[in-house]
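Note that this complex is displayed minus one protein chain, with the remaining chains in position.
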Amino acid sequence: MRILLINPNTTESMTMTAAKAAREVAATGTEVLARTSRMGPVSIEGYYDEALAVPGLLQELAVGQKEGAEAAIIACFDDTGLDAARALATIPVIGICEAAVATACFIAQRFTIVTTMKRSRLPLEHLVHRYGATGRCKVRAADIPVLSLEDPASNARDRLRSEIRLALQEDKAEAIILGCAGMADLTRELRLEFGVPVIDGVAAAVKQAEALISLGLSTAKSNAYALPVEKEYVGLLSAFAPQALR
Amino acid sequence: MRILLINPNTTESMTMTAAKAAREVAATGTEVLARTSRMGPVSIEGYYDEALAVPGLLQELAVGQKEGAEAAIIACFDDTGLDAARALATIPVIGICEAAVATACFIAQRFTIVTTMKRSRLPLEHLVHRYGATGRCKVRAADIPVLSLEDPASNARDRLRSEIRLALQEDKAEAIILGCAGMADLTRELRLEFGVPVIDGVAAAVKQAEALISLGLSTAKSNAYALPVEKEYVGLLSAFAPQALR
Amino acid sequence: MRILLINPNTTESMTMTAAKAAREVAATGTEVLARTSRMGPVSIEGYYDEALAVPGLLQELAVGQKEGAEAAIIACFDDTGLDAARALATIPVIGICEAAVATACFIAQRFTIVTTMKRSRLPLEHLVHRYGATGRCKVRAADIPVLSLEDPASNARDRLRSEIRLALQEDKAEAIILGCAGMADLTRELRLEFGVPVIDGVAAAVKQAEALISLGLSTAKSNAYALPVEKEYVGLLSAFAPQALR
Amino acid sequence: MRILLINPNTTESMTMTAAKAAREVAATGTEVLARTSRMGPVSIEGYYDEALAVPGLLQELAVGQKEGAEAAIIACFDDTGLDAARALATIPVIGICEAAVATACFIAQRFTIVTTMKRSRLPLEHLVHRYGATGRCKVRAADIPVLSLEDPASNARDRLRSEIRLALQEDKAEAIILGCAGMADLTRELRLEFGVPVIDGVAAAVKQAEALISLGLSTAKSNAYALPVEKEYVGLLSAFAPQALR
Amino acid sequence: MRILLINPNTTESMTMTAAKAAREVAATGTEVLARTSRMGPVSIEGYYDEALAVPGLLQELAVGQKEGAEAAIIACFDDTGLDAARALATIPVIGICEAAVATACFIAQRFTIVTTMKRSRLPLEHLVHRYGATGRCKVRAADIPVLSLEDPASNARDRLRSEIRLALQEDKAEAIILGCAGMADLTRELRLEFGVPVIDGVAAAVKQAEALISLGLSTAKSNAYALPVEKEYVGLLSAFAPQALR
Partner (left out) sequence: MRILLINPNTTESMTMTAAKAAREVAATGTEVLARTSRMGPVSIEGYYDEALAVPGLLQELAVGQKEGAEAAIIACFDDTGLDAARALATIPVIGICEAAVATACFIAQRFTIVTTMKRSRLPLEHLVHRYGATGRCKVRAADIPVLSLEDPASNARDRLRSEIRLALQEDKAEAIILGCAGMADLTRELRLEFGVPVIDGVAAAVKQAEALISLGLSTAKSNAYALPVEKEYVGLLSAFAPQALR
């Protein structure tokens, strides 16, 4: 199986972290093709970055699909451009927040997502609602910049830990979801430390991608995910006309 | 008052239609600055076009804001890029679906949006849910391409009429929302023909924009709509780094 | 444009406060006709007062409509008698809670209503639910009598301020709605003091009234808001037979 | 036990029908005190009549409570003035729609209310929502005036029957609620005819009233149902100052 | 009237407590037939015990129904086996959580269930949701074993009291539901102590059972509650084939 892992921000090191997490859980015989967006923001922190990260994501999706990927994963926890990607692709596309929430639902009645920035809290609550888990899942923010997770000198990981502690005490969370692709390498460590299930979205998405490929299932193309209508695109984005990209 | 009306697709004639509808209801002293996106799809039909229309929209928003606009309207019924626009802008930003639904709630307990393409039905249902009107508002599609509304030879307007008829009979709709900026010129005619309130989103949004300006209110910038963090943007979209665009 | 502003309690000074707030935001050319109920309670504090304030409200609505008002505003934050008023009137009718909530939705994802009495908290939560904003909007009570807002010797305004502070901290409110028509004169001051959008329902309702008039829209009269059936009314309320009042 | 049954419209014959239905199911030793409102509409058809029926209802409630009633029933299916009545009374107050819906929930997963006028459909849907039964309970209207139920020459009862038939077929209703106090005498007959549980709200409310009295339970008076604040009432309704009425 | 009260655990003394509470509120002429399950757990603490208590419950239901019971009550607060019991029986079946919640809704807008074990909190929240009271009703656990309620040496009743105190303060509960059949004897005492309505599910269920019997209503047998299909049952449970048990 060939799974395409797209990092929709342009920071190569975050792609590495995510790809490593993906490969650790991939089944024997699963190949993870990791691609980094070549246009847009170096990190995705809020609605503005998210919107500008979508063209780069779609471009890598089109390339990866042509190269034979059988499923695609969007490796940013706000599930950047998920709907547009599903419309464009003929292979299944999976968001890492989506996969993490679906996975948590199989093992816990109440759980909490711990994300990075305060500004991401409400957007993630909207995703949780869309994925049918409102009432089961709370969202907390550790109030740290995304790229600080990679900086050993920052106190980012301490703040993450104290937010997890609050989730267990105040939310009565039974499991924790790590709300950023850049936290993937912490999963095992936090699981041991807190003694509860800790879920990384990248790993969860790999297993969902393998599942859909094995089951021979892909996005239903009948309504909102129908292939984009061929038409003219102009200006800076003229190369994105669907007939050109596909 | 100066209101910026942005058509996020690149078809100038649709901007004209919308601007005309806007100016017809604008208060004395309100100036409508109409701008057409200079990059992306010629019409927005589904999730893919919508995503690719956002950069062009944000660009016009930044320009318009610099030129002194006091509020902005996104003149496409899927409220293209509304969240990103709200984060970028310091002036209030209004979606035409959002404005139409809010307006309908003041005058009817049950109403129906009639849109163009089948693939837009579920995305609009998601918007209706977000705007708190699920259970009050149904969505129907006339199954016509967006640009056919401008083509006198097509049967687009007939199909629109029969869908309105079904909305009144089967949904027990008390009012109709026209679910495409390109339908704005039909409002008066359909109101007379069907004898129920018919709401055009562009007109509704103009009044909400005037309201917010008069009230001295703008988007709360404290959480998800905080100004984008300054950072590097690369590749084709490098000009969109927030510090560059603002 | 002629907008009818009805104070459903019988305290003239509260009508003045509301009318002043209305006129401050009214467009050039908008005339605000302020009327005070001539029967019922001197202030509306809870379900009982609210119910007994409705006949007086409907009477002023009938008079104002005959005098040429083009839209009506109910200037009490529990949206006293809104449904009955919409059924009686042929002009649009707007509640100030309804207008404030609709306005807040355009500028904030989370907001809090701060009202007067504890007993009003749950009724306002029901209104918020009806207006589709449950989950976005919390309700707090400053635990002060309505008329104390007009008494400079009371600590009412201090208590209001501390409740706003709690809303910002604990509810993570991004904007505040003032939950009583008698607070209208505090809007500007509180906005400056707390640095967040503060919304007064009276002002918000004036803009919605102007919007509906400009758009040529009024209440759909097809289902629950159909004109009352002509019939006999007896006893003390015999003058309220719809055919008599209209 | 003494149960007060209040007909909030002024038509004595409808009080009789309801009182008869009440007495048929009352336990040995339960006395039903039936009172007819002395002011307001002769029938309640929609929001306007409902609002104007409340003062008369509250007056009879105050009298009945003074005469020793231990619980009160509001015998109109829109649960006229239920909140105001609960605030005024120190005895429990029960709505017949409320009682019918609560009773249906014990015996059926899906059921339908069949009411009289089309304009009552949405108000009853709002009640069903308030009582937590949305998704279990549909509302249908037979499109007949309330008082036609008492007229043997009208086809009202035929229309009621065909709406019940549709409820069983299309809604897959497992039980039927009669949505008007004036239908109470039809319960037994319709039960035999259609072979499904048929619930009359008046009868259901009598049993809930007896239940609350036996259990020694009454309305919690701590929040929104706290006793009305003493204050001045003016004009036509000056006799309704809470301290006067109580 | 003959009402069957089934204790689905096998502890006779808990049956006694429940039967005593039932008889105290039963109407003159109501006979309470109390039966204790003869197979399964000695107390029901969580999902596992609950599932294993169902066969014993169904057996007693079948016996009691043959002996002429006209309605049945399941005297455990998790409403053990309610759906299976409703399918098996031709008489109405009532859960004590269900009855308590329905009763509370008639007298309070907000209330709290105080149960025994922490592990029961989420299952009760699911019941509350099913009964349509989410948003009105919170659930708290005193963190005590079920059988400790019968042990005068334990501090169980103190812990119960402090949880009630928290419910009144933090949840703003207006009424309290005792979330265990073993708490039935405390109702009166706690009502006096806390000055708010306190509801015991056993007592509430007796009144609902009497209500349904008086009204001549029983479970609709048309969909999910249709009588079980006759079929072979094997092994340890072979005696439970529906045709054998009935």
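Letters are used for the chains, namely A, B, C, D and E, taken in the order the chains are written, and counting of residues starts over at 1 for each.
Basically, contacts are C-beta pairs under 8 Å (C-beta built on N, C-alpha and C of every residue); 3 or more make two chains touch, one makes a residue touch a chain.
In this text, all values refer to a predicted model and were calculated from it rather than measured experimentally.
Only one residue in the set E:40, E:64, E:95 or E:132 touches the chain that does not appear here, and it is E:40.
Touch with the chain omitted from the figure is made, among E:55, E:95, E:132 or E:201, by E:55. When the omitted chain is restored, the residue from A:14, A:34 or A:199 that touches it is A:199. Of the listed residues A:40, A:92 or A:123, the one in contact with the hidden chain in the full complex is A:92. The missing chain lies against subunit A, touching residues 25, 27-29, 92, 94, 98, 102-103, 105-111, 131-134, 136, 172, 174-175, 191, 196-197, 199, 203-204, 207-208, 210-212, 214-220, 222-225.
Residue positions on subunit E in contact with the hidden chain: 10, 38-43, 45-52, 54-56, 58, 81, 83-84, 86-88, 118-123, 126, 130, 145, 223-226, 228-229, 231-238, 240-242, in rising order.
Note that in this section only the chains that are shown with their structure count from here on.
Inter-chain centre distance (subunit D to subunit E, centres taken as mean C-alpha positions): 29 Å.
Rounded to whole angstrom units, the spacing between the C-alpha centres of subunit B and subunit D is 45.
Listed for subunit C are residues 109-110, 122, 223-225, each touching two or more other chains.
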